[in-house]
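Just one protein chain is left out here, and the rest sit where they should.
In this document, chain identifiers A and B correspond to the written order of the chains, with residue numbering beginning at 1 in each.
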Amino acid sequence: MKRRLSISTISILAASFGVSALLAACGWMIFLFAPREITMGDVQRIVYLHVAVAWCGLAGCVAMGLTAAAYLARRNSVWDHWSQAAGELGWLCATLTLATGSLWAHEAWNTWWTWEPRLTASLVLWTVFAGYFLVRASIEDAQRRARLSAVLAILALADVPLVIMATRWFRGIHPVTPEMDPRMRIVLLISIVSFSALFILLAILRKEQLELAARVLSRERQTGVVN
Amino acid sequence: MVTLATAFALAWAAVAFYAMWLGLQQHRIRRRLDALEELNGEEESCRPRSRAA
Partner (left out) sequence: MALSHAAKTWWWLVHKDLLRELRAPRAWPAMLILSLALAMVISVQIDSPSDQHLELAGGMFWLAAFFAGTVALDRSFSGEHEQACWQGLLLYPVGPGTLFLAKLAANFLAFCALDVVLVPAFTLLSGVSLFAQPGPFLATALVANLGFSAVGTLVSALTSGLSQRHGLLVLLLFPLVLPVVLGAVQATRAMLVGDFSSWWRWIQLLSCFAAVFVALGTLIFDYLVED
């Protein structure tokens, strides 16, 4: 069996280098370029990380749902691998969103947790991702696992806008973009782009790995190594 | 300052942990591939000569 990668090693190395450079630049901008915030001081810089991973978590959920729908339509296992990869990275981002949000809340409001709309929605998202993986873990047959987890991913995707609406109305908060120094806006944007690039790269690598694992498994079944 | 450092350290640790976990999975797949190729090699040598042509 040929150990070929469908994406060449060189392009992966190039992409990794590019993402690392982007993250380094982002780090420099976060700590040295972005101005110090008046009220909260340096701690406010957590926002650049928090918003970026929150955005990636949400994007991961959307990607997981869309690729799941593609799987149900096409029944090609590649879509299921994309779905799983997106789910894993999404869950990672949701965990980071909760952790960084909690740290920020402690500094800003002197409490580790508050039922603030975004934190609530993040918690729901985190639990949904966890449920997705629990379902995947409890099914042996690959096709059944792909099918059932795809349905769950689509339910989650339909649910996310409603959760966001409900939690915003709950607190009576009308989403208003806070007044931000233009330099802060630039750093925020770059942060979102950098972290998105990082997680997209990781998702691609994970999806390739899942493909390889599936091919190895089918070869093992043919050879009679596994049932 | 501690809070800020904690947040970034957590993020870095999470991504590093995931990358290491990916590396571990890759290593396991490699071992299974090696086992398969070894098995193929044995099958080749066990094949009867009359069928070799």
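We adopt the following convention: a residue touches a chain if its C-beta (ideal position, glycine included) is under 8 Å from a C-beta of that chain, and two chains touch if they have at least 3 such contacts.
The structure presented is a predicted model; accordingly, all values stated were derived computationally and were not measured.
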Next item on the list: List the displayed chains that the omitted chain touches in the full complex.
Entry: A
Item checked: Residue in contact with the excluded chain [from A:22, A:40 or A:72] -> A:72
Notebook entry, point to check: Hey, which of A:86, A:128 or A:210 is the one touching the hidden chain?
Noted result: A:128
Next item on the list: In the full complex, which bits of chain A touch the chain not displayed? Write them out.
Entry: 72, 120, 124, 127-128, 130-131, 134-135, 138-139, 147-148, 150-152, 154-156, 158-159, 162-163, 165-167, 169-170
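Throughout what follows, only the chains that are shown with their structure count from here on.
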Margin query: How many angstrom lie between the centres of chain A and chain B, each centre taken as the mean Cα position?
Written below: 23
Item checked: chain A to chain B touching residues, read off their complex -> 1, 3, 42-43, 45-46, 49-50, 53, 88-89, 92, 95-96, 99-100, 103-104, 106-107, 198, 202, 205-206, 209, 212-213, 216, 219-220, 223, 225
Checklist line | Of all residues in chain B, those that touch chain A in their complex | finding: 1, 3-4, 6-8, 10-11, 14-15, 18-19, 22, 25-26, 29, 32-33, 35-37, 39-40
